[in-house]
Structure formats: C-alpha cells, structure tokens
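Only one protein chain is missing; all other protein chains are in place.
For subunit A:
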C-alpha cells in the first residue's frame, strides 16, 4: 500500500463503487423483460388491442426503470462529479 496517496485510493474506490451501483440495472432488466413477455402474450390473445397493450406496457416499463436510473445516477455522480474527491480538497 506504499506510494498510494489518499486521493488515488478514493478514486479507485469510487470507480469500484460506480461499477457496483450499475448492478442496479439487473432489476429493471428482469422487470421490463417480464412486462414485455406479458405484453406479447396479451397481443397474441387479443391482436386488436395491440395499441392499447403496447402503451400500457411502455408506461409500466418506464415506472419499473426508475430504480435502475437511480443506480445509474449514483454511478454518474461517482465518475463525473465525485463528492468525496471534493471533500479531500
């Protein structure tokens, strides 16, 4: 651990933290895929309601996406506007 400054340590830890935060993408991926599958099922059963089904599906997927976006936001902050580096001065 010799020769590593505190600043470098914070930067490395932030990079790891950004990667970990991006794992939040798993949840929305599963959820959106499930919604899309159900949407496809619905269209298969009732092809005449396709427009309505797609609209509802997209809306639900957008809401499901929120948690993933929060994770992404943390990752972006850690990479581009790191608050810990600023604390170090």
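Heads up, the rule we're going with is that a contact is a pair of C-beta atoms (placed from the backbone, for glycine too) under 8 Å apart; a residue touches a chain by one contact, two chains touch by 3 or more; residues count from 1.
The criterion applied here is as follows: contacts and distances are computed from a predicted model.
Pick from "ATP synthase subunit a", "Substrate-binding domain-containing protein", "ABC transporter permease" or "Two component transcriptional regulator, LuxR family" the UniProt protein name of the chain that isn't shown here.
"ATP synthase subunit a"
Name, in rising order, the residues on subunit A that touch the hidden chain in the full complex.
55, 58-59, 62-63, 65-66, 69-70, 72-73, 76, 80-81
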